[in-house]
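This is the structure, below, for whatever I ask next.
The other protein chains are all here in position, but one chain of the complex has been omitted.
Chain naming follows the written order as A, B and C, and within any one chain the residues start at number 1.
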Amino acid sequence: MKETMIYLLERPNLRDPVFVEGLPGIGLVGKLAADHLIQELNAVKFAELYSPHFMHQVLIKKNSVVELMKNEFYYWKNPNEKGRDLIIITGDQQVPPTDSPGHYEVVGKMLDFVQEFGVREIITMGGYQVPELQGEPKVLAAVTHEGLIEHYKAKLEGCQVEVIWREDEGGAIVGAAGLLLGMGKLRSMYGISLLGESLGYIVDPKAAKVVLSAVTKILGIEINMSALDERAKETEEILRKVQEMQRAMLEQSMPPQQEEEDRGYL
Amino acid sequence: MKETMIYLLERPNLRDPVFVEGLPGIGLVGKLAADHLIQELNAVKFAELYSPHFMHQVLIKKNSVVELMKNEFYYWKNPNEKGRDLIIITGDQQVPPTDSPGHYEVVGKMLDFVQEFGVREIITMGGYQVPELQGEPKVLAAVTHEGLIEHYKAKLEGCQVEVIWREDEGGAIVGAAGLLLGMGKLRSMYGISLLGESLGYIVDPKAAKVVLSAVTKILGIEINMSALDERAKETEEILRKVQEMQRAMLEQSMPPQQEEEDRGYL
Amino acid sequence: MKETMIYLLERPNLRDPVFVEGLPGIGLVGKLAADHLIQELNAVKFAELYSPHFMHQVLIKKNSVVELMKNEFYYWKNPNEKGRDLIIITGDQQVPPTDSPGHYEVVGKMLDFVQEFGVREIITMGGYQVPELQGEPKVLAAVTHEGLIEHYKAKLEGCQVEVIWREDEGGAIVGAAGLLLGMGKLRSMYGISLLGESLGYIVDPKAAKVVLSAVTKILGIEINMSALDERAKETEEILRKVQEMQRAMLEQSMPPQQEEEDRGYL
Partner (left out) sequence: MKETMIYLLERPNLRDPVFVEGLPGIGLVGKLAADHLIQELNAVKFAELYSPHFMHQVLIKKNSVVELMKNEFYYWKNPNEKGRDLIIITGDQQVPPTDSPGHYEVVGKMLDFVQEFGVREIITMGGYQVPELQGEPKVLAAVTHEGLIEHYKAKLEGCQVEVIWREDEGGAIVGAAGLLLGMGKLRSMYGISLLGESLGYIVDPKAAKVVLSAVTKILGIEINMSALDERAKETEEILRKVQEMQRAMLEQSMPPQQEEEDRGYL
């Protein structure tokens, strides 16, 4: 295998599909959101992506069955006849950070593939690392074209989640969540990235929930969040303990303020 | 040389051959097993694989003769007219762990090659790192398809070696032992990986023996293990000393329990 | 995306254009010089270069708009009918130093591209790291062919900046500033590299100014340096403080002389 390959299991007929991405990254936020969305919508797997840029290993799944590292495409047919369908991607991993050309190759193949199904709009989901959380995690938004800001703001109206639109330049979105928009733009696609604030070093269903709340609002669909809520509660318990420890440590030895600039989002 | 290349020395006519892999990895388990199998069966070398992804060096062999790093294919004609023949691969090295695309390329070429000889079934051999051995080393099994578990269990009946079939998800098989199954599966091949428990930091003929016992049981052949037994005895002596040292160290400074999760097998 | 790609926005008709390069490197000297030149000349962007060898990320620009990492080509039409036009390249980054083949690929594409517009002469700009600055920063010059030295010396006559021409062999010019000349030479192009002395660890508009003074002298054009002067003054203030700290440290613990050989320029 010299190139990233996509195995098609079924060729669905999709109506103006939106491509929603959620792959492993900071706090596993994107992947948790995508997996939950797939589960709640009963989305159907229709393609698998394999890449020589993924780890050279197989995972041992349930009952001692092995599988190559992969990403998976799911589709969802909108029951509303006027609604748009979805293609959702999730997976085991992204290309390692040491292999930039691999990232570009994999994301290029993803775009080639979804373009065949008529995708024009892309929504990417991920985490946005912050040193400390204050209240509910917020969601950072970034778009492919300036003209889209009002479009998405209008769609997000009434969303319970606080969405941040930065005016100043700065920061980067690393990995597929960024590249899909950047490379999609070169193909006349458009879209938005929604990144949930997360401490990053913990699997973070709470951040996944706020991101998914914003995404479903944009998509005009509603899903049950209770499974994610439950995992979030467990995590919150862990977070509280971690933060208590951190505060104890900070009080002892470090200044309370931390450098927030130049961090990468994923 | 820009690509992995296979030099064919002879084109044997093989009857439904099983492909058995044993390349260097944890405890050299796979390679020891493959080399012993080749020696005992008097298998015949018929092809050599060279790759630009191997180390950029030649090895100095006996009598100052140099040879490129390589993997070697052997075949064995089953004297039983109804039995299946074998293709066995062994070699100097695997692609270094920093070069995932190289691994995928090399394993892809191996599969291309054995497919020409009609291979449908693959058995991979390797080590499975554990922090401490209790009694005889066990063998971890993993298969390409869930439907194969009963098939292999039936073949393994009566095998003196304890074979473990994990039900829960977890862990990975790194390198050729994993990729051959994962990538073979995409070509409608099937098979099993058999990994012997090993401390990993020592050449481990004992683990190789238990793996080979399981493999020969599956293949329905019998081979003399005495050479491997002898090397195993020597190693056991070394292991005993190492373990004594470890225990002495552990008693002094560390808690006896160690983290066993998320380890990779090879 | 498997290869470096250049997107053409406009196809200008250029008269014997000189290709001027200024990409990020030591002290950001080259990029500052190129950006200032573009701004003062009101040069027009006409092409963008994207590469899988750049970081796998998008930058978040003003108003939450994302953009792939890129380099940008600008052109300037010389109002003097007998004068030569310019192509200027600037950008977000160079290929990381761990990826030499990526550097060669990107620079090769740049040369392919500018050759289409008739470029024969190349001027590259960058920083040249020194342990301490004495007086005004000097500019190190290096050329593609020995016969050019007198040519450029004549053009530089009257330039306020001290330009150094080393007679002895030694040192290297790392990255695009070097490769453009070295690879251009293989295509019968010619040119000069002008590297401003810089401490390197600080954004250095003062070094950019001396480089740009030499470059504009060679090009026979005049531009307003006041914006660069202003940034240089700010930096000088910072530099003074840094140098005071350094001197204080040196007096305490280190010999005043430092090894200057075998440093790379960029």
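Operating definition for what follows: a residue touches a chain if its C-beta (ideal position, glycine included) is under 8 Å from a C-beta of that chain, and two chains touch if they have at least 3 such contacts.
Predicted model only: the values in this text are computed from it and were never measured.
Colleague: Sort by label and list the shown chains the missing chain touches.
Modeller: B, C
Colleague: May I ask which residue of C:L8, C:A172 or C:M245 touches the chain that does not appear here?
Modeller: In the complete complex, the chain left out is touched by residue C:A172.
Colleague: Who touches the missing chain here, C:P131, C:G182 or C:G220?
Modeller: C:G182
Colleague: Hey, which subunit C residues sit against the chain that's not shown?
Modeller: 95, 97, 100-101, 103-105, 107-108, 141-146, 149, 165-175, 178-179, 181-183, 185-186, 193, 264
Colleague: With the missing chain put back, which residues of subunit B would touch it? List them for me.
Modeller: Subunit B touches the missing chain through residues 1-2, 7, 50, 52-68, 96, 99, 102.
Criterion: only the chains that are shown with their structure count from here on.
Colleague: Return the distance between the CA-based centres of subunit B and subunit C, expressed in whole Å.
Modeller: The computed centroid separation for subunit B versus subunit C comes out at 54 Å.
Colleague: Roughly how many whole angstrom separate the Cα centroids of subunit A and subunit C?
Modeller: Computed value for the inter-centroid distance: 38 Å.
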